[in-house]
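And now, chain A:
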Amino acid sequence: MHDLQCESLSKRFGAYTAVNSVSFNVPRGSFFSILGPSGCGKTTLMRMIAGFEEPTSGDIRIKGQSVLSTPPNKRPVKMVFQHLALFPMMNIGENIAYGLRCRGENKADITRKVAQVLDRVGLPGTEQKQVSQLSGGQKQRIAIARCMVLEPDVLLLDEPLGALDLKLRERMKIELKQLQHQFETTFLYITHDQSEALLMSDNVAVMNAGQFEQIGSPQELYNDPKTGFVAGFVGDSNRWPGRALSVADGKVRVALDGGGEAIATAGDDRIAAGSTVELFVRPEVLSVGPGAENRLEGTVESLLFNGASSRILVRAQGGNLIEVGQAVMDGTNRVQPGARVDIGWSHGHGRCFSVSR
Partner candidate 1 sequence: MKSTFALAATTALALIVASTAAQAETLRLLTWGGYAPDNVIKLFEEANPDITVEVTLSNNEEMVAKLRATGGAGYDLAQPSHDRIFAAQQEYNIYKPLDLSKVDTAALAPNLLEGVKANATIDGALYAVPHQWGTSGIVADISKAPDVKGWGDLCNPEYKGRTSMRLRRTILLGTAFSLGKDPFALYGDKAAYQTMLDEVTEKLIACKDNVKTYWNGGDDLSTLLLSGEVVVSEAWDSTAFKLYGQNKNLVYVPPETGALAWIDTFVIPRKGEADDAAYKWINFVMKPEIVKLMSDSTGAIAAVSNGIDLLPDDKKAAVKAAFDEKDLANLKFFANIPAGLEDMEGKALERIKAAASN
Partner candidate 2 sequence: MARSDVTKLSFILLFAPFALWIALLIILPQLGIGYISLREKVGPGEYTFGVSNYVAFLSEPIYWNTLLRTAWMSILVTAMALIVGFPVAYYIAKIAQRRSRAALFLMCLIPLWVSDLVRAFGWIVILRETGLVSSFLQKIGLVSGPVEFLYNDATVVMGLVYTVVLFMIVPLVSTLDGMDNSLIEAGYNLGGSRFTVFRRIVVPYAMPGIVAGCIIVFMLTAGSYLTPILLGGKNSMWFTEQIYEQFVTRYNWESGATFGVLLLVFTSFVVWLGLRLTDQSLASTVAKD
């Protein structure tokens, strides 16, 4: 059973197509993210689901029922806005009670439900507080509680972590995931931050230029991207332009524009000998030293220390810049800036996608 289904949903503003024939299903109780750069149409998509925009074509079904003719205030879809949109003229209790009062529930029920939901988000007894008295993370939880008290079929979240500082954002990612588990409600989460999407989601749709590039679990997207866009957008990757020399058994032999050759998995079936391609290799699969299947020579330019995600920057002979993941940088490291090094990786770790130039 799917809580939310979109079927060839499109939205055009004049000549501009914001969302182009998007279809997806969100299973009940799952955490579904839509990941894409700003301007890719993800916000328009979400606003259509919430009812603030009318689709040009296509259908939206919630629990199997089309909601196209349902006005936004009647849809069983609640939304956490980017800046949360807590009502500043109401206190916390009133903010949460707003939706219940709109429904016309009686006073006692409202009081009970408000207290209950505040308890569940870990802020019991804050009914009388003003919005301005809460911290960023607390506001976040109130915004979710305000929606969840209405027991929606789907909760939409529009980049709600964008306004938080980094530390808090990291914590809230985990908290959000926990809240979703706790409420067992379908979350549809919009973000441009791939780490948020990967960390929290059961499934992620990568969106680009109004279309879905790929839908899959975070692991699939990361390890088995289906398009060059996904390979480049999800996770860090080295990206080198080149030309296919030969294709065989799903393996491509690539001549890099900067010089050097490598063999990689063919990402799509449009690659033929002579076609222009891009080669994607993740920094963490690269290693310094001889003996690997693919090999590039270069000079160490600098060492970027960042704990677990430290990097070595290597300038290849042909001029390409190579990011090498190097978790260990504890001072015993033999690599020094200026040293000549060999960079290697295995055939299966590189991925090659055709480019239409």
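Selection rule, in plain terms: all candidates are chains of the complex that A comes from, given by their letters.
Assume contacts are C-beta pairs under 8 Å (C-beta built on N, C-alpha and C of every residue); 3 or more make two chains touch, one makes a residue touch a chain; residues count from 1.
Remember, predicted model here, so these are calculated numbers, not experimental data.
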| message | Which option touches chain A in the complex, given 1 or 2? Just the number is fine. | response | 2
| message | Show me the residue ranges of chain A that touch candidate 2 in the complex, using the header's touch definition. | response | 50-52, 71-74, 77-79, 81-83, 85, 87-90, 98-99, 102-103, 146-147, 150
